[in-house]
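Remarks on the structure that follows.
One chain of protein is taken out of this complex; the other chains stay put.
Chain naming follows the written order as A, B and C, and within any one chain the residues start at number 1.
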Amino acid sequence: MRTVRIQQSPFSYGDESDAFARQAGPAGAVVTFLGRVRDEGGRLSAMEIEHYPGMTERAVTAILDEAMARWHLTAGLVIHRHGPIAPGEAIMMVATAALHRGEAFEAAEFLMDYLKSRAPFWKKEFGSDGAEWVAAQDADEDALRRW
Amino acid sequence: MRTVRIQQSPFSYGDESDAFARQAGPAGAVVTFLGRVRDEGGRLSAMEIEHYPGMTERAVTAILDEAMARWHLTAGLVIHRHGPIAPGEAIMMVATAALHRGEAFEAAEFLMDYLKSRAPFWKKEFGSDGAEWVAAQDADEDALRRW
Amino acid sequence: MIDVLYFAWIRERIGLPKERVETTAATVADLVAELVAREERYAAAFADTRAVRVALDQELAEFTSPLAGVREVAFFPPMTGG
Partner (left out) sequence: MIDVLYFAWIRERIGLPKERVETTAATVADLVAELVAREERYAAAFADTRAVRVALDQELAEFTSPLAGVREVAFFPPMTGG
């Protein structure tokens, strides 16, 4: 079972995790990751995520398909929001289910590394110093090399 | 916030994940892991987990304390069941929260590796071939060497 | 005619998210050269092409990629999802 949702609306980490585990089949291991807006010690008042409708769904689905094939996942999920998001709110989550824990963990880390620099999302931060586009980190690009 | 629960009763992965994320403070990254009883293609009818009351809580708390210090977690959680558990049911979960995803993932994997071979739990499987204690795997012991 | 899309700070510098462009450019690099020659705001957006990524019909591509048969070109900064 493969699920990709690109949406503006908030989602419930608990409800999504629960629903994912229920439909994950005979998997012994489920890993979920939740990414949230940090408040950077109060300096960040909001974040806005721009994306590329159409390409986003294609790119995320391709990344998830690769992870599912490579680590023999019984289920995989990516939810990623766009639009305005407040500090503390969820930005995105991934979930992986596999027979063994090593596969579920590796697939989840792979998904995060690829979503970070290969899915067409751009973060803009609004804070007390004004608005600024988040710069890509060399470390994020380097993270892809291990896969 | 550090939570260790050793219990016989089932737990809800969704509710626990949600509650964990809510109290995880300014963490940008939350990782949760759910371990379940596999049905081994229908050959397994039940599992029973024996533990060492007293030592279990001490050992699990020590492992979680080490993970929280080493990866600067803002919150950490381990729930582990004992007693009879049916195929498909949850055995245990861990959750970690950190500022960055790398720390949350590493801490969760460390916790799993250590819980697997350093917390006093023993699994007995009941199946069509009778009952058998699960043997420890050399690979589980090897997994500790990377930390 | 080709659809050209801009995202994030590239969209902000050029001042629009999308336009139709009449071009006979053979490659992405040729198209960029045409745009840069048009107006200062394009020159500003493409001042450092190492900071610009390109997709052709919604697949990541290179500046050397040919444009033959392509209907949609998108320019954007390195992605920051997750």
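Heads up, the rule we're going with is that contacts are C-beta pairs under 8 Å (C-beta built on N, C-alpha and C of every residue); 3 or more make two chains touch, one makes a residue touch a chain.
Predicted, not measured: the structure shown is a model, and the values here were computed from it.
Engineer: Where does the absent chain make contact, in terms of the chains shown?
Structural biologist: B
Engineer: If the hidden chain were put back, which of B:Arg5, B:His100 or B:Arg118 would touch it?
Structural biologist: B:Arg118
Engineer: If the hidden chain were put back, which residues of subunit B would touch it?
Structural biologist: 35, 49-52, 54-55, 58-59, 80, 91-92, 112, 115-124, 133-136, 141
Going forward, only the chains that are shown with their structure count from here on.
Engineer: Select the chain whose centre, defined as the mean of its C-alpha atoms, is least distant from the mean of all protein C-alpha atoms.
Structural biologist: Measuring from the global C-alpha mean, the nearest chain centre belongs to A.
Engineer: Could you work out how far the Cα centre of subunit A sits from that of subunit B, in whole Å?
Structural biologist: It comes to 23 Å between the two C-alpha centres.
Engineer: Taking each residue of subunit C in turn, which ones touch at least two of the other chains?
Structural biologist: Residues 82.
Engineer: Please list all residues of subunit B that touch 2 or more other chains.
Structural biologist: 101
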